[in-house]
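Note that one protein chain of the assembly has been removed; the remaining protein chains are unaltered in position.
== subunit A ==
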Amino acid sequence: AMLDPDRGLSLTIARVVQRLQGSSLHSQLERQARVSLHKPEIKLESLKEDIKDFLKTSGWEKKLQNAVYSELNVFPSPCHPAAPPEHIKEPLAYMRKAQGSWEKRILKSLNSMSTELNIPLAQKRPVNEQKELLNKWNEMGTDEPNLSLFRPVYAPKDFLEVLMNLRNPNYENGEQPSFRNHLGLIQVPLKVKDIPELKEDFSELGLNIGQLGIDDSAQVPPEFFENEHVRVGQKVLAEQDSAAAQQYVRQGCPTALRADLWALILNISNQPEDILYYEQLKSNVIQHDLLVDSLIYKDVKLTASNDDYYFVFEDYLYQVLLCFSRDTSVLEHFTYSSATPPKSYIRGKLGMEEYAVFYPPNVNYNSFILSVAPLCFLYHEPSKLYQIFREMYVRFFFRLHSISSHPSGIVSLCLLFETLLQTHLPQLFYHLREIGAQPLRISFKWMVRAFSGYLATDQLLLLWDRILGYNSLEILA
C-alpha cells in the first residue's frame, strides 16, 4: 500500500521531533527561551509570539532549522509504518542476504586471525601500557609495533568479486551478453539514472554555470565569476544557513571558506559536549586494546605514510580511527545501513552488554584511512576533525563498503558507471572488455575510496564539495 503524503509527512515530523527531543540543542533552546523572559521586549500578553521572534532574531531558530535539515538529509523518509526495520536498512531481500554473508566472512576472518595470533578481539590494557599510550598519543606514528603477522582482512578486489556475483533470484536473464544487454560486471537490475535524468538532478553543473576549479583559474579574470561566488559564500556563512550552504557548494567552495561551509552542512559546531565526547572516546582507546587497532596501524602505514600529500598527518589518522572504532554513536547509522555491526565482548566479559564492543563492518581500513586524510587539510583540531569525519562516514562513506540497493550505494555506483560508459562510449567499453580490462576493474578502486589517494587534494576537495552539495555519491560514477 502506498503511503499517502500527509501520513508520510507527519511520520517524518514525529521522527525528527523524537530525535531532537532531549538533545543538547533542545535544552539550549529552552534555556534561551527562559533567559529571554527577562528581556523588556517579551510581554506576557504575547508571550509565545515574542519568544518566537526573539529566537528568530538571535539566530536560534536558524540553528533549529539546521538541525532539522540535517536530520532530513541523513535519515531516509519513512516507508510504510508496518514495514519491519530491516526494510529500512535494505528493502531487497537478496541484498540483505548478500550483505549478511559478506559480514559473516569478514567476522570469520577476524576471528581466525585472532585465534592464530592468539590476540583477543578486545581486551583491557594493562596500566603501564595505558600510561605509555597516553604519553605518545600525539605521535603514534613513531611507534613501530610488529605488524608483519597482520594482514588486511580483504582487498578491494575481493569485495568487487562479491558484488559481481550478486544475483536477483527473481530475475532471469538467460540471454548471452551482447550489445543489447549489459556488458559489465554488475548483473543486478537496479535502477540507475541516465544522462537526461542526471542532467536534471545535477543542473548546477551545467556548462553555462560557473564552477570553482574551472572558472577561477588564473586565465579567467576574477570579476567573471570567482569574486561574486566568494561574496555569496561569505554571506551564506554569516547567515549560518545549512540548506543554503548545501545549495551553494554545488558550484564548489572557495578554499578559505570550505572548512566552515562543510561544518555548516554537516551541522557540526564542536560544542563543549562534543569535545568531551571525543575525550571519552580517547580514554576508551587508552583503556582497551582492540585487534582491529593493529589492522588500523598496518593500513595507515601502508597507505597514508607513503602518500605524498597525507604523510604529514599520519598521527591524526590514528587519533581519529582508533576513536572511531569505539564510537557507539556510530551504531545509529545501522538503522539505515544494510550492514549490521559484528559484536564482540571484552575478554572475560562475554555476554555482558556494557563490555560489548561493536566493530564497523568494514575492517579493511584501507578505504577509511584515505577518506580521513583529506579532511586533515581542513581541520587541525582533533575533536572537530573527528566529528566531521564521523558525519561524513554516516552520511556517505559507509555506503561504499556495504551491499545495498541504495542509489548512493557502491552497487548502484558501479552499475551507473558501467551503464553510462556502455551507453555513451560503447566502442571503448567493448574494446576494454576484449583486451581483458573490464572498465569496472579499473574504476572500482577509485570509487570505493571516493577518489582519495587518486586525485590531487585540491581536486578531491572540489569533488567532495559536490558530494555534500547533492547529498549523493552518484557523482563518483
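Heads up, the rule we're going with is that contacts are C-beta pairs under 8 Å (C-beta built on N, C-alpha and C of every residue); 3 or more make two chains touch, one makes a residue touch a chain; residues count from 1.
Going forward, contacts and distances are computed from a predicted model.
Peer 1: Looking at what's absent rather than what's present, what does UniProt name the missing chain, "Polyglutamylase complex subunit TTLL1", "RAB5 interacting factor", "Dynein light chain roadblock" or "Serine palmitoyltransferase small subunit B"?
Peer 2: Going by UniProt, the chain not displayed is called "Polyglutamylase complex subunit TTLL1".
Peer 1: Looking at the whole complex, which of A:Ser101, A:Asn165, A:Asn306 or A:Thr335 touches the chain that is not displayed?
Peer 2: With A:Ser101, A:Asn165, A:Asn306 or A:Thr335 as choices, the missing chain is touched by A:Asn306.
Peer 1: Which of these touches the unseen chain: A:Arg258, A:Lys282, A:His333 or A:His406?
Peer 2: Only one of A:Arg258, A:Lys282, A:His333 or A:His406 touches the chain omitted from view, namely A:Arg258.
Peer 1: If I consider the whole complex, including the chain that's not displayed, which of A:Glu90, A:Glu103 or A:Asp315 touches that chain?
Peer 2: Touches the omitted chain: A:Asp315.
Peer 1: Which of A:Ser10, A:Asn138, A:Gln271 or A:Thr423 sits in contact with the chain that's absent?
Peer 2: A:Asn138
Peer 1: Quick one: which of A:Ala218, A:Ala238 or A:Ile435 touches the chain that's been left out?
Peer 2: Going through A:Ala218, A:Ala238 or A:Ile435 one by one, A:Ala218 is the residue touching the chain not shown.
Peer 1: Identify the residues of subunit A touching the omitted chain, counting contacts across the whole complex.
Peer 2: Against the missing chain, subunit A presents residues 138-139, 141-142, 144, 218-219, 221-222, 254-256, 258-259, 305-309, 311-316, 376-380, 457-458, 461.
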